[in-house]
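Only one protein chain is missing from this complex, and each of the others stays in its spot.
As written, the chains take the letters A, B and C, and residue 1 is the first residue of each chain.
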Amino acid sequence: MTPSDRDATGLLTRPDPFVQLITPTGERVRDDVHDPWVRDIDLDVLARLYRDMVVVRRLDTEATALQRQGELGLWPPLAGQEAAQIGSARALRGDDFVFSSYREHAVAWVRDVQPAELLSVWRGTAASGWNPYEHNMAVPQIIIGAQALHATGYAMGARWEGTDTAAIAYFGDGATSEGDVNEALVFAASFDAPVVFFCQNNQWAISEPVGLQSKQPLARRADGFGMPGIRVDGNDVLAVLAATRIALDRARRGEGPTFIEAVTYRIGPHTTADDPTRYRTEPELAEWRERDPIARVLAFLEASGVDAEGLQRDAQAEADRVAADLRAAITTLADPEPMSVFDHVYAEPNSHLDRQRDHYARYLAMFDDASHEASGSEGGAR
Amino acid sequence: MTPSDRDATGLLTRPDPFVQLITPTGERVRDDVHDPWVRDIDLDVLARLYRDMVVVRRLDTEATALQRQGELGLWPPLAGQEAAQIGSARALRGDDFVFSSYREHAVAWVRDVQPAELLSVWRGTAASGWNPYEHNMAVPQIIIGAQALHATGYAMGARWEGTDTAAIAYFGDGATSEGDVNEALVFAASFDAPVVFFCQNNQWAISEPVGLQSKQPLARRADGFGMPGIRVDGNDVLAVLAATRIALDRARRGEGPTFIEAVTYRIGPHTTADDPTRYRTEPELAEWRERDPIARVLAFLEASGVDAEGLQRDAQAEADRVAADLRAAITTLADPEPMSVFDHVYAEPNSHLDRQRDHYARYLAMFDDASHEASGSEGGAR
Amino acid sequence: MTQLTLAKALNAGLRHALADDEKVVLMGEDIGTLGGVFRVTDGLKAEFGAHRVVDSPLSEAGLIGTAVGLAYRGFRPVVEIQFDGFIYPGFDQIVAQVAKLHYRSRGTVKMPITIRVPFGGGIGAAEHHSESPEAYFAHTAGLRVVACSNPADAHLMIRQAIASDDPVLFFEPKRRYHVKGEVDLDASLADAPPMGVASTLTRGDDVTLVTYGALVQTARDAATAAAEDGVSIEVIDLRSLAPIDYAPVEASVRRTGRLVIAHEAGQQGGMGAEIAASITERCFEFLEAAPVRVTGHDIPYPPAKLERHHLPDLDRILDGVDRVLGRPNSLSGVEA
Partner (left out) sequence: MTQLTLAKALNAGLRHALADDEKVVLMGEDIGTLGGVFRVTDGLKAEFGAHRVVDSPLSEAGLIGTAVGLAYRGFRPVVEIQFDGFIYPGFDQIVAQVAKLHYRSRGTVKMPITIRVPFGGGIGAAEHHSESPEAYFAHTAGLRVVACSNPADAHLMIRQAIASDDPVLFFEPKRRYHVKGEVDLDASLADAPPMGVASTLTRGDDVTLVTYGALVQTARDAATAAAEDGVSIEVIDLRSLAPIDYAPVEASVRRTGRLVIAHEAGQQGGMGAEIAASITERCFEFLEAAPVRVTGHDIPYPPAKLERHHLPDLDRILDGVDRVLGRPNSLSGVEA
């Protein structure tokens, strides 16, 4: 890689070669290595992947709208990363376990998490939206990179138990700079852990371009840690599916971890609190919009003879239904009980906390319900 | 690298190719890439490098003896790593800055640290042996890997100041698993910091073989972080000198960091508290003894017509003198003043600590000097 | 004098420090081009350049560790930790390196590093964005720990922290970033009260109320409310948490005989424990009642909709005041 592959901010302008099976304009690229891994993906299945992506994009838009309307405290949009998330999540088996960051809404969707459960955390009504064991998906992680180690440990355990279950860790380009992610690569390689490191390189870590984190394509990080690295077009759902299947297959066969860099783009702000116009340009955005993950699948399906209009209409209808259900569910979500603030700190009785809980209950009991409801946050419980 | 390159413990049995200019039996290997970097190293200079190594080995033996005799609390021997340390340290300029771990006694020797200063810390009389700015060498680091970040930050500063000063970080094979070392590679690459990461792969991290930390030769770690990695015979002082000069030259020219893996071996225990027979075999040791860094230089010098016997005699005499001086200096080192326990916690007055110091002075004043001297550690100050 | 928000007062203080000493460098995630997620460093990269206001890779250990190296080289790094809950990956570098290196080098290597930490809750944020980790650092020998509570202090104290040859953990009350106050941008540090000095905000005879950071405003409000009730509260803003300036607290407690300490952090081993223990040691015979701690619960920071049931507020502080005065309160009749 020569310096001229990068623009002034260090952003990769001419990406390294990567796996791509459907081009941005919807042409199918033949690839002898990866095609066999998606032979079962016929037009029907691809149409379902398309629908997944349309739905999660709609879910994302609805969540952003809910935040703007004051129904959520914050929302980190996934727009642009639908293919990376749907493609990888659809490669998983039900018994595989997912460790995600805060942006993997589409992965949660694939894992059958209810959208309202997903949003409850961002509304601030619950510490977590679901029971990880019901979806085989951990509670999302905000501490950048920490979950990479959790996935590795989980995978070590699955292997020691003699199962062929795998774990997958989702994290961003920025996360590759944290010690935890690098240590996870060390442990995973050392113990041949059946784990897939799925890095969504969406080009930005809040305002920082990926070039600030690394001057190499991130997939190259893998080799030095003793595992294969795959660089895949993260906006190509079929290519992502193939790459993730390859990695999972390695994992199940006891060959250890794989690192996947899915090259994609965050189309929206980092979160609803962010203003991306402060750090990136309209042309850059326009360029990436042309690589839209959804449009290309529709184009390919259409070129393959599928009734694109009908598909689009159906998908949109499903998406709108999901969005409407979500809005209804989230806006009626009850606030948590005050005393639940003490629940689940410990799994076993704890003399100190039990006493503190008792004291706070006595404190609350001093106020009658009417005045209690009236107060604001600064005003307190009264 | 195939799995068969490793033995059951994961230890590398057939090392990757690496830079070697003098073979274990003392033959000079021609190498068009590296020879130009050591053209100035004539027989005289090489003889001086030989003397360096003999002296530091003697110093090391003396320190071990002093520890066995109760004069030091602990000692981490460098035996076997003389070439890696002397070769790299002799490549440095006086204004370059060294950040080492706890085993770089030979580097300290090259930086003109007095052996007794070096040992004072292991005797427990001082928190550090020297003023870093007098030797351009930081206080040694026990927290594994932490100094890699310090070297990187120092180098960033040197670059921002427009100088061509470089920094060098010494650490072990085990340290490559710590987040700090990996983060140092990230920062160094990102800021083109003029820093050399000098990893002495001595095959062991206490009882853990390097294969537990990495299944790849460590030098390969570099590429994924965007810097060159050099694998060098760490028992070949000439090759180490050449590799380090190359790295320093890159640093000075603003081309950023380099990672060097010096493949060597810890011949002694991890520290004087360690019993290596619990985890490694005699044949392994014997194999590495044959790659001795000192013997090969002498063999080469002898083959080149140098009076080897005389050289050996002179070197040994110097070494014995250094050892005797060291013993005299260290065994007469006074214990620190009790109240000095409070010195240098802060650079500026601190009301809390000043009060605590005052209280402790009053406490000590309760005891008369005679009884004070008599007490042991459990008995207290009385 | 200018009216500035606390965030802008910090910005002005940082600008001052950058202009005064070319060895001052700012480092952090998103502090350059973006100006920080709270805009505290807004405009400074444009003004001083990318080598003075440095966007760093995403790693807190990396940030603090390279700051140590820069300090070795003679720089005075000012590191921003984006949110309180993200300081822990840098904990080792802070506790084992930044705090100890002056001692470990026998005073030859200075660590004039300032670590800025927006801290505390009350903004309805997501997990890990509302923590109060100050007690960890106050328990760490070799560090100084301060917390500002208003624009004027913020402006002076950040400059003092940067000028200090000791490492300083500088806590900023994030929910007060937008509170405005008078700031004298031309104030000289020589005339300013040292950052280690506590500040008595209201005079009172009945109860001494000690706090810091965001709760200082709440404490003032509590004092106002209590005054209407005939209770006279002396509010002290500690400003420095390590070391603590006990003189004004002692003097006050000798008069009032009653001490209430408030903070957002949990109670077990929080700053309140240290203050209660120290004041009991120093003023035992003046105390009319045991010092009362009004703190966050000993729980992980709860979801946003529950935070008002975690954070001490005006009512909980007043309940603590009632407790220390032996007036009817939430624990009346409960055996201690």
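Please note the rule applied: a contact is a pair of C-beta atoms (placed from the backbone, for glycine too) under 8 Å apart; a residue touches a chain by one contact, two chains touch by 3 or more.
Everything numeric in this text was worked out from a predicted model, so none of it was measured.
Hidden chain, full complex: it touches shown chains A, B, C. Within the full complex, the residue among C:1, C:185 or C:277 touching the omitted chain is C:277.
From the options A:184, A:199, A:260 or A:330, the residue with contact to the chain not on display is A:184. For the chain left out of this panel, the touching residue among C:30, C:55, C:80 or C:127 is C:127. Contact with the omitted chain, checked across B:91, B:156, B:175 or B:239, is made by B:175.
Remark: the residues of subunit A touching the chain excluded from display are 97, 99, 126-128, 131-133, 138-139, 143, 146, 148-158, 160-161, 167, 179-180, 183-184, 186-187, 190, 343-348, 350-353.
Annotation for subunit C: contacts to the undisplayed chain at residues 61, 85, 88-89, 91-92, 95-96, 99-100, 103-104, 127-128, 135-136, 138-139, 141-142, 242-243, 265-266, 268-274, 276-278, 280-284, 287, 289-293, 297-300, 336.
Contact between subunit B and the absent chain runs through residues 73-74, 102, 121-127, 142-144, 174-175, 177-180, 205-208, 212-213, 273-274, 278-279, 335-336, 338-342, 345, 352-353, 356, 359-360, 362-363, 365-366, 375-382.
Please note the rule applied: only the chains that are shown with their structure count from here on.
Per-chain Cα centroids separate subunit A from subunit C by 35 Å. The geometric centre of subunit B is 41 Å away from that of subunit C, both derived from CA atoms. The distance from the centre of subunit A to the centre of subunit B, with each centre set as the mean of the Cα atoms, comes to 44 Å.
Multi-chain contact residues, meaning those touching two or more other chains, occur in subunit A at positions 177-180, 212-213.
In subunit C, the residues touching two or more other chains are 56-57, 59, 61-62, 89.
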